[in-house]
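One protein chain is absent from this view; the other protein chains keep their places.
Labels run A, B and C following the written order; every chain starts at residue 1.
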Amino acid sequence: MKFLEIENLRKVYGAQVGVQHFDIAVERGEFISFLGPSGCGKTTTLRMVAGFEQPSAGSIRIDGRDVVGLRPNQRNIGMVFQSYALFPNMTVAQNVAFGLKIAKRPDAEIKPRVAEMLQMIKLPQLGDRFPYQLSGGQQQRVALARALAGSPQLLLLDEPLSALDAKIRASLRSEIRDLQRKLGITTIYVTHDQEEALAMSDRIVVMSEGRIEQLGTPFEIYNRPRTRFVASFVGTLNILRGKVIDPAKGVVRVDEQDIRLDQQIPNAAPGEMRAIALRPEAVTLGETRPDRNAMKGTIEEVSFLGAIVRIKVRFKDNLISLDTFNSSASPPPRRGDSATVTFAPADLQVLEGVEG
Amino acid sequence: MKFLEIENLRKVYGAQVGVQHFDIAVERGEFISFLGPSGCGKTTTLRMVAGFEQPSAGSIRIDGRDVVGLRPNQRNIGMVFQSYALFPNMTVAQNVAFGLKIAKRPDAEIKPRVAEMLQMIKLPQLGDRFPYQLSGGQQQRVALARALAGSPQLLLLDEPLSALDAKIRASLRSEIRDLQRKLGITTIYVTHDQEEALAMSDRIVVMSEGRIEQLGTPFEIYNRPRTRFVASFVGTLNILRGKVIDPAKGVVRVDEQDIRLDQQIPNAAPGEMRAIALRPEAVTLGETRPDRNAMKGTIEEVSFLGAIVRIKVRFKDNLISLDTFNSSASPPPRRGDSATVTFAPADLQVLEGVEG
Amino acid sequence: MKRSRLGPWLAMAIGTAYFLIPLIATFEFSLRMKRGEYSLEAYRVVLADPRFQASFGYSTLIAIATILMGVLLIVPTAYWIELKLRNLRPLVEFITLLPLVIPAIVIVFGYLHTYNSSSWIPLIATPRGTDLLLTFGYMTLALPYMYRAVDTGLRSIDVRTLTEAAESLGAGWGTILFKVIFPNVRVAVLSGAFLTFAIVIGEFTLASLLDRPAFGPYLQLVGANRAYEPSALAIVAFVVTWACMGLIQIFGRDRRATMAGR
Partner (left out) sequence: MKRSRLGPWLAMAIGTAYFLIPLIATFEFSLRMKRGEYSLEAYRVVLADPRFQASFGYSTLIAIATILMGVLLIVPTAYWIELKLRNLRPLVEFITLLPLVIPAIVIVFGYLHTYNSSSWIPLIATPRGTDLLLTFGYMTLALPYMYRAVDTGLRSIDVRTLTEAAESLGAGWGTILFKVIFPNVRVAVLSGAFLTFAIVIGEFTLASLLDRPAFGPYLQLVGANRAYEPSALAIVAFVVTWACMGLIQIFGRDRRATMAGR
């Protein structure tokens, strides 16, 4: 038996389906992300686990106990909201102590626990401040401490970093993950930011239109996307349009240059058009080798992004975007230069469907 | 004579200095970014160029004409705002035509010009829509078309992408840059997003507390930051704390492992502590070579970010973060593995000041 | 749980009853002028009364004058404050709220002393002057509503940036006001105007103390001396004000839909 089991969960609003066929089993201590565009049902699912929404059908078991029908205050969960949701009339310490007071813990226990939590979020001196005196990042850390103070069985986070700046987002991301690891608390994290989900999660549930598209580790999701939706939602893709030359040997022609795949092209006749996906980081500039495909083109755009230099190489109709690391010794190539790009046959993936 | 010349510009609010010692000369057709944290004076400077604020001292010349004292409507500039600022009571086409109507261009000229601009921003069928019927990205493209319709001498953009989603931001970024290149219009772009500035600009003005910290190409700014502020604001840095062993040969000891620099350490005595900066992308995992420094440590964290895998390696007290490209063939290393990192002596930079 | 849900519903029920019961009772009563049958007789009598027509016409005129003067005073002021004097906003808000809490009686006494026949501006000496004074008084009463409506309209469109955008496109002040600002607050101004109209039509204190032939005092006069007509009048007044409210809601909804779409 897994720690959290959700079976055949379904939520319907009138005629509209919010969530359906939702099944997952989460290990104790696992960090699971629900990833998807807005309206995909990820928040609705989280809110059903929290008890703020009632499922139309299906079951949710936490540590063997069916919680459907229980009120949120009977579920022993910790919840963190996008808008922090700190109580404005209470100090930081009172906010953190709120759940403990409600549970009628003795004062002698509450005080050291609050101090411990503030230590944990690295704001030990701010107990007497009010929420409005803190920055957004600090407020969200306090919200985290408040959610964790009562040692809940399950931690639920609903886009907790969306309201924050990029730099704070990145640092708080690893802080949350460190904390979660240290406490070993089972965690569900809702986000629409694929990088966040990839960076933090043990496993990711990619959702679209109320269904699970794929469930897997970040590495699986990114490198072996099961559906076209997952492939395009997670990461960036080059899509090449090529004419099938030899389906059995896996040869296609893209802008008059032949390239090889490491697999057959299923259900394809010579002359048909196919879309082929290629991740930017699988492409390198120069370095022609016999085991790699090479294509000649012209550099159309060079974007210096800091650590990464993103280069777009134009062939006749197709365009390949590739990433290289910045090197202080050699400036990036220039627009208009001719260039050869190479990539391994294994990195090419034929997408389903015939292209016009 | 340069196209836009700003000399010794200064703006004071009461006792507070908003901008001072601001000098730049911009070529015709150049794309210049003002980059800095909020409150650094970048927007104030832009607004003085636009005419919405009056400088306390200094001169601004556009194409040889001193514009200080001219009203914004006499300066022949195009301006794009963070909040789009489309006129809600007018259709897209009326918005784009607004400046042309004010300039009393004949109707026979306005209509094709508006059509041309809508074509340019790839929204040719949306002329009859009202702004509230468009997405944020579309609205900002209309705002751009409106600003460019009157063929201004200078295009000013004030954080135009800050209100948009990450994905749209990235695509609109290259669209704006393409347009700017095609039209050859001199452009000033204000942003607090270093990646945006690095990706788009011919040159970047990094600002802090009302002053110019550094002026240079993205490559210069990123790889040869002149001040500690620029180094830490642009990109991410590993800061290693090491004990100086041999200042003349450039040897320091970091967590009991000696590393070499390609330069002397100025004003340092053996035994003093120094901070050394190292970019994450200059570090590689494995590949020991005699011309590179090597350090042995333990992998503390692995963040799978998609195209990039960010790995943190812990030594005794220091931590090095390094970036590697995702490779679908080989999963990233695991937490707790031991690892050797290498980096070239040339990539190390000693920061000013003695460390405690 | 159950109890706490019942409370609010009960409160809402009471709130609704508050308005509906008196209204229905009044309406029912107004239909009973002819013995033993429901008829619109009371309405016929009331609407045929020349004093009704005269007082209603008078109040309508005063209301229109109030609205015109109010718009001319408030729109440019509110625009200017939003654009350049944002620091003054709390002060201006305070001033515009004053008429809500200063009793109308105090305003009238102030006027009577300031503009009496021996003062510099002896407005009260002539009926036209008193009409003007009444209009001023109503402008004061309507100020909080009018200002708030216009201010809300202005705030919802980010006046500052729109003004700057128009300026950067070469527009002068006239163009900005009439092409950009006014069209975007027209709806807000209209809803303020309807509210003003509704307030002026039913107002009693000022009109009565200044002794003008307005609709409010006529209502009171009829109410004191007749049986069925007052109810009919009350219903007529209610329908007029309700129509005004309906118009506000219609315009308001339009605006809200527009906003929601953003």
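One rule holds for everything that comes next: a contact is a pair of C-beta atoms (placed from the backbone, for glycine too) under 8 Å apart; a residue touches a chain by one contact, two chains touch by 3 or more.
Predicted model only: the values in this text are computed from it and were never measured.
J.: Please provide the labels of all shown chains that the missing chain touches.
T.: A, C
J.: Using the touch definition up top, pick the residue from A:N89, A:Q125 or A:S330 that touches the left-out chain.
T.: Only one listed residue reaches the unshown chain, and that is A:N89.
J.: If the hidden chain were put back, which of A:I24, A:C40, A:M79 or A:L322 would touch it?
T.: In the complete complex, the chain left out is touched by residue A:M79.
J.: Which of A:K42, A:R146, A:H192 or A:R274 touches the chain that is not shown?
T.: Looking across A:K42, A:R146, A:H192 or A:R274, the contact with the absent chain belongs to A:R146.
J.: Given that one chain is not shown, which residue among C:T26, C:S39 or C:T60 touches it?
T.: Per the contact definition at the top, the residue touching the missing chain is C:T26.
J.: On chain A, where is the contact patch with the chain that was removed from view?
T.: Missing-chain contacts on chain A: residues 50-52, 71-73, 75, 77-79, 81, 83, 85-89, 98-99, 102-103, 130-133, 143, 146-147, 150, 156.
J.: Could you list which residues of chain C touch the chain missing from the display?
T.: 1, 4-5, 7-8, 11-12, 14-16, 18-19, 21-23, 25-26, 29, 72-74, 76-77, 79-81, 90, 92, 94-95, 97-98, 100-107, 109-111, 113-114, 119, 136, 140, 145, 173-174, 177, 195, 198-199, 201-205, 209, 216, 219-220, 223, 230-231, 234, 237-238, 241-242, 244-245, 249, 253
To be clear about the criterion, only the chains that are shown with their structure count from here on.
J.: Would you mind naming the chains that touch chain B and likewise touch chain C?
T.: none
J.: How many angstrom lie between the centres of chain A and chain C, each centre taken as the mean Cα position?
T.: 54
J.: Go ahead and note the Å separation of the Cα centroids belonging to chain A and chain B.
T.: Centre separation, chain A to chain B: 26 Å.
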